[in-house]
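Here the complex is missing one protein chain, while the rest keep their positions.
For clarity, chains are labelled A and B in written order, and residue numbers in each chain start from 1.
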Amino acid sequence: MEIYILVKQVPDPEAIVKVKSDSELEIENKYFTNFFDEIAIEAGLKLREKFGGKVTVLTVDNKKVDALRRGIAMGADDAIQITDPALEGSDQFAIAKALAAYLKDKPFGLILAGRQAMDDDAGIVGPAVAELLGIPHVNTIIGLEINDPKKEVKVIREVEGGKEILSCSLPALFTCQKGLNNPRIPQVMNVMKAMKTQIKKIDLAALGLSVADAGSQAAKIKVQKYLSPPKRPPVKMIKEDFPENVKALVKLLREEAKVI
Amino acid sequence: MKFTILDCQFSIDFLKPGILKNYKLEIVNRKSQIGEEHIMSNEIWVFAEQQEGKVRKVAFELLSAGAELSKKTGSQVAAILLGSGLQEAVKSLIPFADKIYLMDDPAFASYTSDAYLINMAPLIKEHQPSILLGGATSTGKDLFPRLATHLQTGYAPDCTGLAMKENGKLVAKRPLYGGKVFAEMTFSEARPQMATVRNNTFLVNQNINKSAQVISISSHTDPSSLKKKVLGLEKAAGTKLDITEAEIVVAGGRGIKAPENFKMIEELSDVLNASVGTTRATVDEGWRDQKDQIGKSGKNISAKLYMAFGISGAIHHVLGIGTCKTVVAVDTDPNALIFNYADYGIVGDLFQIVPALTEELKKAMKE
Partner (left out) sequence: MEKVDVIIVGGGLAGLSCAYELADSGMTVIVLERGDFSGSKNVTGGRIYLSPLRNYLPDLWKEAPLERHVTKEFITLLGETNSATFELYSNRFNREPYPSYTILRAKFDRWLADLVSEKGVFVIPQKNVNDLIKEGDKVIGIKAEDEEIGADCVVAADGILSFMAEKAGLRQPFQPQHFALGFKEVIALDPKTIEDRFRLGEKEGAAQLFVGTLTKGIMGGGFLYTNQESLSLGMVVGIHSLNQREPREEIYKFLDGFKERPEIKNLIKGGEVVEYSAHLISEGGIHIKPKVYGDGILVTGDAAGLGLNMLVTVRGMEYAMASGVLAGRTIKMAKEKNDFSASTLSHYEKLLNESFIMNEMNNFKNTLSILENERLFSKYPQVISDLFEKVMRVDEHPKESLYKTIFQGLKGSFLSLDTFKDWLKFRKI
């Protein structure tokens, strides 16, 4: 089975992110492989264990390739970096376009991605790639059952109020949610191998795309302004002892906050 | 194209090539819609997501928002509704919209992106609304990115605010980096400007009092061409709303100490008609289900009231509650980080406070 995993390197959830100006953010230099992408990599590796084949990790990034190295360290066979100066300032749709351009002539059986990237929290690229490739997609899967890759597969998806069970034909794209699996921790020797791996770079021209397909001029959505999160006024600590404090709280919620 | 003239009202049916399905003609409003031209309109459309024939609350919130936004441009507000057995659903929507584009067909009973997209896309292309809004629900977040790609238009996901510029351009506010910063997004010239919006971002305005014209559209769908099929739904135990939809959420963290102790949190939630949330700690321990997890790798909630019991306030959790209107925290540690993110705080023993709070609330609700 030919499996492709879309990965992205994002700031660590602990990294400090601040608004520097209307148009600029200050992001602490702490990056890691997007949490949900690791789940996707793990899912791909498990399928290769079951059906044989090849797992390739794929990213669109001009600078950072550690997510690709993480994929190799976990056990992926190959890593591809789509990189081009013209991609600077691209929105998610342009990124999806580049990925789809790469994938369209590959014999993929399955494409996996994380449910969203922890920087833009958008969840656009996965479904967008599926649309451009004309394949079905299912978001936020927490269960995946493939018995015969040539037949339909069963996926379980997280929805409000429960879990939805769907059947889907392959090839398809699934975005992975926490709970699908527990990503393996790479072994030292594999990390070393990954550090030495030559990563294939592909540019827009090789994808048959032009500068007009990428970058900020092609962007369909743009950031007009960055804002700090609204600051809550300092907490009102209820000083009374028990049980007066409970009564005081109810009163405040009723009369001041007016939420009950 | 067929015009049916009834009592000075026009209703327009569209007969599409392909498989003709039964269509219903429902004339409900009394406004005339003469000479509707198929040019770029400034209409605001809302995807009226429904489940089992009932329209989700977020759709009413967005129709209310649409009504407010449209004041600047004088636009019309329309709902687009797909499903099966939608009589009640249509009725509920009528006061909230100027138009309802209705697709009632068994093929739409359960949401699948392919069935919905195939049918929505041509309608949108034809009418070119300026704005298309949907709830940031699992359906919305599944449909909208794909639809936007299909329509080659811009899409802002999971928004926490919307504003309209004079020229009809939408400004969508959304969180980034888990909520550490926010961004105001604007759109290119492509239409419609699409956005999914978080539950509870807008209030439902019961006083809009519109009278929607219902326009029935026949379905294009050949069921055999669909690549996905919903086999079933494993409903979560209990009848409470998902934490992303609930107006009030009460949550317990590691401080609850044991899974059985969640019972008192649940009793509190019953009194408040709230949903019960939790943190990653308890989910990883196996005490609570992941669907209730609030935080970076879980869900973001926008409740009007959030109460945290025995939750220390680690960053990955508190980012999930940033847009809650009122936050109450109870913890034994006066230095707990959670107090930095709360409006009201009590340093105390939750095992005492929660049952007392439940009792006190029962009394207060009775009055």
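To be clear about the criterion, a contact is a pair of C-beta atoms (placed from the backbone, for glycine too) under 8 Å apart; a residue touches a chain by one contact, two chains touch by 3 or more.
The structure displayed is predicted, hence computed values, not measured ones.
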{"item": "Shown chains touched by the chain that is not drawn here", "value": "A"}
{"item": "Contact with the hidden chain (one of A:Val191, A:Met237 or A:Ile260)", "value": "A:Val191"}
{"item": "Touching residues (missing chain, whole complex) on chain A", "value": "12, 30, 32, 185, 187-189, 191-192, 195"}
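Here is the rule we use: only the chains that are shown with their structure count from here on.
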{"item": "Distance from chain B to chain A - Cα centre to Cα centre, in angstrom", "value": "22"}
{"item": "Residue ranges of chain A in contact with chain B within the complex", "value": "11, 13-14, 16-19, 25, 27, 35-36, 91-93, 96, 118-124, 126-128, 130-132, 135-140, 142, 154, 156-169, 172, 178-179, 219-229, 232-233, 235-238, 242-243, 245-247, 249-250, 252-254, 257, 259-260"}
{"item": "Touching residues on chain B, where the partner in the complex is chain A", "value": "51, 110, 112-114, 137-139, 141-142, 145-146, 148-150, 152-158, 171, 173-188, 190, 227-236, 241-242, 244-245, 248, 272, 290-291, 296-298, 304-305, 315-316, 322, 325-329, 339-349, 352-353, 356-357, 360-361, 364-365"}
